[in-house]
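With one protein chain withheld, the remaining protein chains of the complex are depicted in position.
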Amino acid sequence: MDIMDMTALQLSTAIKKGETTAIEATEAVLAQIDAQDKIYNCYVTVDAEGALAQAKAVQERIGKGGLTGPLAGVPVAIKDNLCTEGLRTTCSSKILHNFVPTYTAEAVKNLQKAGAVILGKTNMDEFAMGSTTETSAYGVTRNPHNTEHVPGGSSGGSAAAVAARECFYAIGSDTGGSIRQPASYCGVVGMKPTYGTVSRYGLIAYGSSLDQIGPLTKDVADCAAVLTALASHDEKDSTSIAREDTDFTAALTDDVKGLRIGIPNDYLGEGLDDEVRGAILRAADVLKEKGAVVEHFDLSLVEYAIPAYYTIAAAEASSNLERFDGVKYGYRTEEYAGLHNMYKKSRSEGFGEEVKRRIMLGSFVLSSGYYDAYYLKALKVKALIKKAFDDAFSKYDVILGPAAPTTAPKLGESLADPIQMYLGDIYTIAVNLAGLPGICLPCGTDSKGLPIGLQLIGDCFQEKKLIRAAYSYEQGGEPA
Amino acid sequence: MANIINDETIEYVGILAKLELSDAEKEQAKADMGRMLDYIDKLGELDTDGVEPMSHVFSAENVFREDVVTNGDDRERLLSNAPQEKDGMFVVPPTF
Partner (left out) sequence: MSKQYETVIGLEVHVELATKTKIFCGCSTAFGAAPNTQTCPVCTGMPGSLPVLNKQVLEYAIAVGLATNCDITRYAKFDRKNYFYPDNPQNYQISQLYLPICRNGGVEIETEAGGKKTVGIHEIHMEEDAGKLIHDEWEDCSLVDYNRSGVPLIEIVSEPDMRNAGEVIAYLEKLRQVIQYLGASDCKLQEGSMRADVNLSVREAGAEAFGTRTEMKNLNSFRAITRAIEGERERQIDLLEAGESVVQETRRWDDAKGESYAMRSKEDAQDYRYFPDPDLVPITVSDEMLAKIKEKQPEFRTEKMARYKAEFDIPDYDIEIITGEKPLADLFEAAVALGASPKKASNWLMGETLRLMKEQEVDAGDLRFSPENLAKLIVLTEKKVINSSVAKEVFEVMFAENVDPEQYVEEKGLKTENDEGALKKVLEEVIAANPQSVEDYRNGKEKAIGFLVGQTMKAMKGKADPAAVNQMLRELL
């Protein structure tokens, strides 16, 4: 088997058996990046030298029996909003063009403990604000299935890198669908765990109450293994949760008998592409044939999730991004007259359009006289949405639907109309508002050959049900 | 469009957010923000009387650290990203 065709788990097994080494795998994937990334632009920064050094060190430890985990020696790509000590971290923004973190994000540390080899930092929508990876200051990333199309976003570089085999797995972050939607567009597996499962320490915040780190992988087994490595209770993150059972690989069983699956009618309505709808319903049939109980139901409030999300995320972002001011790190404008002019020029020149749009909106909805009408109202709607999910999960183990209304749009089609772009997040956003886990996995392609993603949503802390359902579907394949 | 964002509002938000927009950007921002607010106004359709605003999804509370010094001198690294530094401090335009 060609190394590049291996999943992360297959590679680590091969390394353990001595069939290959971490060094060989790293060299192979670096060659792949070298050959292809001029086209796809998955990476903002490739750390070839560092990766090889890590591979040598990791291989040595594996040889001595010091590293035995399922990800030992496997090269990984990290989204460029996760801090990596000594390795430039830009959030795909000009304002952090030269920022070299002095510490490593807890999630990345967890991977390092598991023996990961970090290849570099992947492209993304600037500060994770976008759904196409077109708002990056470092160029667009192209969808490996068709380079005329976007890879989705904001973790577009990570999803494309997995699809283009420029890494064995990747890490992304998901604030409103930013792992699941690009996974859907790129035909890979992506998972956003329950809020608080993976430490946010070292993740450069967009919407703090919504952000969660998760894996992008070639298959469901890899996804479970990576999530197992990522999850930890971190005392440096007050919102991190001490979970008891985080061996998600234990859920890799091909068995959905009796699993209650609900399909929201609201997720199949107007705006959904017919080919996507067809693929989703066929996937539901596969699970049904394997013994799951599948029903349609009304989730309600779906159309309110987007305005609530954009109010909350923009408000938090406007505050989170205040620290980028040209004083301590990052971009400072060349010429300025006084302090406030320095702030304004540095920020206006350093941030891109979409980021500025959301900062302005967020500042406005929090400003004097508007806080109650917008921000507080959105938090109340969030409570109602959470309640709607609570009701649904009293009846179902898993909610099934699409991850996005369409397959990957063409480059340049989305940014012209922001609201239209925001509407593309309709099936993913509510999951973040309610703090739920969600997984997206491939369920076929459309007539243009572009991947379609199946989204499964679980109740809080029920990742294992999702992994079991996803794994079972993956094993069963598509019905003819 | 129900929400008309005027020049003053954009100017004011610019002061709050420390953003300086060109005239063209201002016009675009006025239109964009107006549209977004119209869209957000949709939330007004929902009756939320008596609903508690939910900032945290989980009932996690009382996360503390003990009062023990864990950090040492990290100045050199702190300043390694500084656009401008002097005598171990960050340099900014005069504030006095």
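Lettered A and B in written order, each chain numbered from 1.
Please note the rule applied: contacts are C-beta pairs under 8 Å (C-beta built on N, C-alpha and C of every residue); 3 or more make two chains touch, one makes a residue touch a chain.
Since the model is a prediction, treat every value here as computed from it, not as a measurement.
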{"item": "Options A:Leu268, A:Leu339 or A:Ala373, residue touching the unrepresented chain", "value": "A:Leu339"}
{"item": "Touch criterion as defined above, residue of A:Arg200, A:Arg357 or A:Lys465 at the omitted chain", "value": "A:Arg200"}
{"item": "Residue touching the undisplayed chain, where the options are A:Met6, A:Ile78, A:Leu96 or A:Ala283", "value": "A:Leu96"}
{"item": "On chain A, residues whose C-beta touches the chain left out of the figure", "value": "82-83, 89, 91, 96, 99, 101-103, 105, 200-205, 207-209, 235-239, 315-316, 318-319, 322-325, 327-329, 339-340, 343, 363, 366-368, 371, 375"}
{"item": "Hidden partner chain, residues of chain B it touches", "value": "12, 15-16, 18, 55-56, 60-71, 73-75, 78-79, 86-96"}
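We take it that only the chains that are shown with their structure count from here on.
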{"item": "Mean-CA-position distance for chain B and chain A (Å)", "value": "23"}
{"item": "Chain A to chain B touching residues, read off their complex", "value": "98-100, 102, 195-196, 209, 235, 238-239, 241, 301, 303-304, 306-308, 310-311, 318, 322, 325-332, 336, 338-345, 347-348, 351, 356-357, 359-365, 367, 374, 376-384, 386, 418-419, 434-435, 460"}
{"item": "Sites on chain B touched by chain A in the complex", "value": "9-10, 12-14, 16-21, 25, 29, 32-33, 35-37, 39-46, 48, 51-58, 60, 63, 65, 74, 77-78, 80-84, 90, 92-95"}
